[in-house]
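Structure below; questions to follow.
As you look at this complex, bear in mind that one protein chain is not there, while each of the others sits in place.
Right, chain A next:
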Amino acid sequence: MRLSHLACAIALGLASHTALAATAYVSNEKDDSISVIDLDTLEVTATLEVGMRPRGLLLSSDNKLLYICASDSDRVQMMDLATRRIIKELPSGADPEQFALHPNDRWLYISNEDDALVTVVDTQSDEVLAQIDVGVEPEGMAVSPDGKWAVNTSETTNMLHWIDTTTQQLVDNTLVDQRPRHVEFDLDGKRLWASAEIGGTVSIIDVASRQIEKVLTFQIKGVHPDKVQPVGVKLSDDGRYAFVALGPANHVAVVDAKTYEVLDYLLVGRRVWHMAFTPDQKQLLTTNGVSGDVSVIDVDRLKVSKSIKVGRYPWGVVVTP
């Protein structure tokens, strides 16, 4: 009797443990794999083999599916997170790097770096809905929270391309600083944050007018300005902070999302690319390409608490509850 009680307690304990622990998935560009990190223990618990040169990662809205840009396989792969198996490969166009999922959970907007295209794929029917010509070397991709806009950045043309999702047509361009890498809408979709890698800036754009409202610059004590190359941007849901990954400057900038003042620079691993919040937004994970690890930032304290070794050249990261 007692034994069965104990077994029940252990089973419940295990169940609650798995329910509480968030899991991070990190794409390792040079290892063709995904590292799985248990965010309770902050340890890598599994490494999953995927397509060649995995970069951008995305989750379906129910967090059951993981989309992977396998750049050198010219595919977007769909992984079932329950079984951790690839269940589908989507026709993505050549060299997919970043992508964004429409709030309808079906349309996937994929930037094709080599073809100067944005490909729109229906994830359920696997059909290519549209291919939209954009600038040279398209990279960053975001869909507004209301689903009205898909925005693509082209690294060589230095523009943001505004795609109307109802017509799948390019309707406007916004010129930003050199080599825009990443775009991120704020929670209410009123502003768009766009990083420029060579320009060393982040532009904040008013979505209604599609005009630049503010340009942020960064200066880190003891780091040469040429090394300040903003890539990933993440905004906290409470509207307090914006975090900007500064590439080979090995720091993440903390920006007050209301006053646009840079509050601090946090030292992380080498060549920091992209970031993801944990579901409670108490931690922010960064992928550090050259040092091959993921740094964990304590968002309340604005301190880096740990760096976890993953595969070679980690690039994208997502977190499931």
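Keep in mind that, in the parts below, a contact is a pair of C-beta atoms (placed from the backbone, for glycine too) under 8 Å apart; a residue touches a chain by one contact, two chains touch by 3 or more; residues count from 1.
Criterion: contacts and distances are computed from a predicted model.
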Name of the absent chain as recorded in UniProt (options "Two-component system, chemotaxis family, response regulator CheY", "Phosphoenolpyruvate synthase", "Cytochrome c oxidase subunit IV" or "Transport permease protein"): "Transport permease protein"
Have a look at A:I86, A:V304 or A:V317 and name the one touching the chain we're not showing. A:V304
Quick one: which of A:V268, A:L285, A:V299 or A:V319 touches the chain that's been left out? A:V268
By the contact criterion defined above, which parts of chain A meet the unshown chain? Give residue numbers in ascending order. 221-223, 250, 267-270, 291, 293, 295-296, 303-307
